[in-house]
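All protein chains of the complex are present and in place, except for one that has been dropped.
A and B are the chain letters, set down in written order, and residue numbers restart from 1 in every chain.
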Amino acid sequence: MDYALVLIIQALSSIAMLILISIGLAIMFGMMKVINFAHGEFLMIGAYTSVMSVNAGVNFWVATFIVAPLSVAVVGLVVERLIIRYLYGRLIETMLATWGLSLLLMGAVTVIFGNTVTGISAPLGSVHIGAYSTSIYELVLIFFAAALTVGSAVFLKMTDIGLVARAAMQNPDITAVLGFDPNRIYCVTFVIGAAITGLAGALIAPLTGVSPGMGLAFVAKAFITVICAGPAVIVGSALVATTFGVVNTIVTFVATPVFGEVALLLSAIVLLRVMPNGLTSRFKRGAL
Amino acid sequence: MGMMHRRTFFKATTGIVAAPFISKYAFADDTIKVAAIHDVSGVLDILGKPMASMVAMAIDEINQAGGLLGRKIELVNFDTQSNNQLYGQYATEAATRYRVAAVFGAVTSASREVIRPILRRYKTLLFYSTQYEGGVCDRNIFCLGTTPGQKTVKIVPYAMKKFGKRVYTVAADYNFGHIVSKWHKKVVEENGGKFEGVEFFPLEQTDFGPTLKKIQSIKPDLVMADLVGSNHIGFFRQWTAAGMSGRIGLASTIFGTGNEQLFTNPAEHNGILTSATYFPEIDTPQNKEFVARAAKVTGTDRSPINELPAMSYYAPKLWAEGVKAAGTFDRDKVIQALEGNLTYNGPGGPVTVDGKCHHVSHDIYIAQAKNHSFELLEKYDQLPPSDTAAVCDLAANPNDTKQYVLGN
Partner (left out) sequence: MSVNTGAAGLKSLPAAQGFMGEGLVAGLVLAIAAAAALGFPFVADLYTTINATIFVSLCVLSLSLGLVWGYGGIFCLGQAAFFGLGGYSYAIAAINFDSTSMGVLCSLGVPMVFSAALGYFIFWGRIGDVYVGVITLTVSLIFSQLLNGSAGDNYVIGQVPLGGFNGIPSTPQLTLPGAADALSPEAIFGIAVICLALAYIVCRLFLASRAGKVMIAIRENETRAELLGYDSRIIKLITFILGAGIAGTAGMLFANCLTVTPNMFSLSNTAQIVIWVLIGGRGTLLGPLLGCLFIQLLSTKLGTSGVLNPELLLGAILIFFVMFVPSGLAPALQDAFARIVRRTRRG
């Protein structure tokens, strides 16, 4: 019984990790069809700024929720104004330019901060579940992943800004005719996506550690999750992450971590074969 | 303006393309060249950079003392950028273009296996300083790294005495991890313990949750954690976060070689046992002086000098001993000299060549991580490379080039 509960928590934790690393990219991709291959580096910068703030004495929660997202938002703004702005609509070009950006950011961080940044420990300690113990922070991550998903969906559906963003996503020309500047909307959306990614990076930092190359471990999975999600990016990403997380956890428990990873990748292929336009391609038009 | 853009770019490109073939370096005839080939950039730079610095420092010191056999030693540095393809290219270049007398380098086993046949083919001596899985049997190479046979046989019983007899292993999923885990099983069972199992993690693994839960259900006394790379540091983080510190013992044969004690917090690493042939904390005047010199050379780079860069310092010095004993730089004579069980007295302790298998005997220390550094607990003098020596006899088979898989 305890073991079953632990297993469920483990699966939820895997799902939460996938959601956290994907949701910023989902917003960027869903809104503007921008595949940001520097996504892993945005996560990395968020993690770095959070860790370095904490090492400098800032409170962990302030560093995670304020410093990290703000820093990455600034980076996102610079990147958008200098590079992405000229490449909207050109899917392959944005992918390649952001690939270059990813190399550039990794190199820059290595040169500036070197490779020896001490990480931070997960706060909040652990809790016992029968004979097992699990980190409370892991549970907190599950909560935040859910909160971010719901929050993004609510923001887009219920607020005015969200409405305008969705309109620009569906039809930029009409939106422009109605008086809203699509370029500004894209810029704001990119920056918000970057900020959320920075937050995600800061949230996972206590568990994964920081290094200039840490983003590489996440970018492929985030990319695959977002593409498989289909047009309704938020709901799609959450559903896809759930599928992947469950498959990964079960196979890892039954076999080895290697097979768990392979199973996750195989399920992506099966998913795309069955639903070539993503998981949510059959959803009602205009859904999130 | 657009056209000027492209034209000047075209010119620049031609320049870059032509450069390697146009510029011919002119070298003074009375210097002897050696090469250092390491990953100074890319994901392996935390290992490669200090190693390259230490090779350079050793060569500098040799030159300051008047050179070798009256000749100055010139070091050619290559940065393989964590890309094994470049290892092949640079090794060939070092051997055939610069005709170096020796190559110091390769960081991972994979990169070593790329350059070993190349350097053998071009008869260029290779010194490999990284601790690895053992078993390389090749007259053209000298391995200064520690091998599982040297370390496991001491640290596993020590850890079992401290924590208990039921042992579980987590290891990096590649040759090193597989071989060292076999050694764990062997030594655990030889010491009357019970080996509960092993889990292998790919090098990109960041989520250790499922395995931590598995370990919790098995409840061993001790977990041997031979993990490699910055992604695996997450294991120690998540271990502590899940409340397992202090409840189950942690030991490793390689913790510290990736500077894990720098990246984690005391709460996460205090008490982890590890073993190596060299720690900067070794308390002799010779070593203290060495550490100070090394700090000046590596400058603002915070990496402490652990076993890998230390052995990278030892390698040129050992080669120098061989050259002095042979009286020449000729490869075959230097090899013969080194095979006479030559010793180099390094700042951390001596290393003695085992002529029959081209590996060295090391002092082995057992230490405990404490507040971002190590506290030395126990020392064993000059343990021979028994694992490789058991399978490799270059006196009987001088043309052997195999890497034997140990631990079976």
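Note that in this section a residue touches a chain if its C-beta (ideal position, glycine included) is under 8 Å from a C-beta of that chain, and two chains touch if they have at least 3 such contacts.
The shown structure was predicted, so the numbers you read here are calculated from the model rather than taken from an experiment.
In the complete assembly, the contact with the undisplayed chain comes from B:Leu86, out of B:Ile73, B:Leu86, B:Cys137 or B:Ala310. Residue in contact with the omitted chain (choice from A:Ile8, A:Val62 or A:Val111): A:Val111. For the options B:Val34, B:Leu47, B:Ala101 or B:Val114, the residue in contact with the chain missing from this view is B:Val114.
Seen from subunit B, the chain kept out of the figure touches residues 3, 5-7, 9-10, 13, 16-17, 19-21, 40-42, 77-81, 83-86, 88-90, 92-93, 95-97, 109-110, 113-114, 117, 173-175, 177-178, 200, 202-203, 401, 403, 405, 408.
Although one chain is not shown, part of subunit A still touches it, namely residues 33, 35, 83, 86-87, 89-93, 96-97, 99-108, 110-111, 216, 219-220, 223-224, 227-228, 256, 258, 261-262, 265-266, 268-269, 272-273, 276-278.
By definition in this document, only the chains that are shown with their structure count from here on.
Centroid to centroid, with C-alpha atoms defining each point, subunit A and subunit B lie 36 Å apart.
Subunit B contributes residues 41-43, 45-46, 49, 173, 199-202, 204-207, 209-211, 213-214, 216-217, 219, 230-231, 233-234, 237-238, 240-244, 259, 262-265, 267-268, 300-303, 372 to its touches with subunit A in the complex. Those residues of subunit A lying in contact with subunit B across their complex are 3, 6-7, 10, 13-14, 17, 110, 114-122, 125-128, 131-135, 137-138, 206-211, 213-214, 216-218, 249, 252-253, 256-258, 260-261.
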